[in-house]
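Every protein chain but one is kept in place in this view of the complex.
Chain naming follows the written order as A and B, and within any one chain the residues start at number 1.
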Amino acid sequence: MSDTALELNPQGEAVSRIEVDQSAEWVVTIYWASSLFWLLMATLAGLISSAKLHSPDFLGGMEWLTFGRIRPVHWDTAIYGFGGTAASGTLLWLQARLCQTRIPFPKLLIAGGIIFNVGVLLGSIGVLMGQSTGVETLEFPLYAMPLLVIPYVFIVIANFRMYFTRRSSHTYVSQWYLMAVTIWFPILVVAAEASTNLGAVDGVAQAVANWWYGHNVVGLFATPTAIAAAYYLIPKVIGKPIHSYHLSLLGFWSNAIFYNWAGTHHLTGGPLPAWTITVGVVGSMMMFIPVITIGINHHMTMLGSFHLLKTSPTLRFAVMGSMVYTLASFQGSLESLRSHQEITHFTHYTIGHVHFGMYGFFAPLMFAMMYYAMPRLTGNEWSSARLIRIHFWCTLFGTALYAGAMCWAGIRQGQMMNDPAIPFLNIVAFTKPYLWLRTIAGLILFSGTIAFLINFIRIVQPHKLRFVTPTLLNTERDYKMLLKKESELKHNDK
Amino acid sequence: MMFYVFIFIWAFALIAGVTMVWLLAWAIKQGEFKNLRQGARSIFDDEEPVGMVTDYFPGEAPLMKQLEVQR
Partner (left out) sequence: MTSRNIGLALGIFLTIAASVTGLVIVPNWQFRELQPVKKADGTQYPVPYFGEQLKGRGVYIDQGCIYCHTQQIRMKGYGADIRRNWGTRRSVPRDYIFEKPHQLGTQRTGPDLASIGSRQPSAVWHALHLYNPQITSPGSTMPRFNYLFTEMKDGDALPAGAFPADVVKIPAPLQTNGITQLVPNDRGKALIEYLRGLNKTFPLPEAAQ
């Protein structure tokens, strides 16, 4: 008892971990199943887009599949479809665990999940049919956006409900990030929609608002959710507390303050007053503080436990995520400098960086969450360790190939663009082999996702008690309970 | 016009900044920053204590070994 800070709230006993997980089973599984569906759709749209860039006649001549439509569908399904549902499921389960309460309003949340999916579907079809709003990252037509916002309001309500009825007396660092996400995201979407698609702001001011939003979806939604996941999963899996809790405070607040301002680095060199760009560069460079802080915390916590990477799937994905977070963030901070941007702005480098961050940091931490939680939610075991390993190596290798190819191509592309003696079509020809590499990287990532899909489909099937040695239900008490159940089943069969 | 914009920015920054500093002072007074180390341990308990590894590849967890304390 002395080792824990689990002080019972005088109003009631802490809800046991098993009860928390069981209350979450349907809600979180539905959100995560949705995220897997959208990941597949997003990857498919991404593969088509990638192919069209080096082979423009691939599936050509069809208006609804033209590059200018399938490409925004790719990133909208990736961010909102995959990112939105994966982060929501993570937020709900993690908050329930840390508050030691059951998930409230499950039916409302499930309804919300369905509405959200319908919204992403309608939005995507709308864009393919030519109804894009024309604003990057906010292409979904206005009739689809409320279907994305309303379910999120349900999640915010559930989140605050869990938080204000929590049994645990301490607010763990992950919970600060989760609370931040629930406050930031609705404000972001409403302010962004108002200034772009609802016309409150025009011209270049709209561009600033546009990219304030675009970058903050990454920085104030995807990133904090993934960091919250890492702060929980890494210590929980290895059985060691976070290295320095003081540092995590610094990391949280410096993140909150600086990330907000980084967005205008998408507009460097553009028709804007210098202060807007400078503010973006300063915000981006100051990000070194939270990134180093969080990096120290995660990596120092892992010291002495790296051998566990061999034996834990969750840890592999989580550590990959936290390491790439450090690398991709350093890359991004440097990328924002005007001298760097003179070469890499407008090139494939930007795309390389985005995918490095999203598929090297955000997606792996979401996968880590799912690998950890699904057995506890369903009471089932993952069917195949080999499929998990395939998923991991495909994610790692595919992301490395993608980022490497695109960043290198981008640098050369930018250098050539800055040399007016080089005809533009020569630059296009130069990038083609790298664009092929990107398609191959995408196929590798896709294969990994299929491996995960197979495991996922199997784990959500109704229970059949089958075990030789328990793996995740690994306390003695659980094991004895299962042995008892098994002997009961055997007794009934006779 | 720009004059009013500047006034607004300064006023906002001043108010926001002062509020944040006040929040920090208040948090310190509330005792937020004592016992921080306790917080790091709040995710562990009797069933899953410090030192216990809680995730393995399916079929590969040693039942009794996971209760060994990690170095």
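Miscellaneous remarks
By our rule, a contact is a pair of C-beta atoms (placed from the backbone, for glycine too) under 8 Å apart; a residue touches a chain by one contact, two chains touch by 3 or more.
Nothing here was measured: the structure is a model prediction, and the numbers come from that model.
Within the whole complex, touches from the chain that is not shown fall on A, B.
Note that of A:Phe37, A:Phe105, A:Tyr163 or A:Phe330, the residue touching the chain absent from this view is A:Tyr163. Although one chain is not drawn, the whole complex shows that of A:Gln22, A:Asn260 or A:Thr326 it is A:Asn260 that touches it.
Which of A:Ala205, A:Met300, A:Ile457 or A:Leu489 touches the hidden chain is settled by the complete complex: it is A:Ala205.
Listed by residue number, the positions of chain A touching the unshown chain are 52-54, 56-57, 60-63, 66-69, 71-72, 130-136, 163-164, 169, 171, 176, 179-180, 183-184, 187-188, 191, 195-197, 199-210, 212, 216, 220, 253, 256-257, 260-261, 263-264, 266-267, 269-273, 276, 279, 338, 342, 345-347, 350-351, 417-420, 424-425, 428-429, 432, 435. Against the chain not displayed here, chain B makes contact via residues 1-2, 4-5, 8-9, 12-13, 16, 19-20, 23, 26-27, 30, 32.
Heads up, the rule we're going with is that only the chains that are shown with their structure count from here on.
Chain A and chain B have centres, each the mean of its CA atoms, that are 20 Å apart. Within the complex, the chain A residues that touch chain B are 1, 3-6, 17, 98, 168, 170-173, 232, 235-242, 245-246, 249, 304-305, 308, 311-315, 371-372, 381-385, 388-389, 468-472, 474-475, 477, 479. Chain B makes touch with chain A in their complex at residues 33, 36-63, 66, 70-71.
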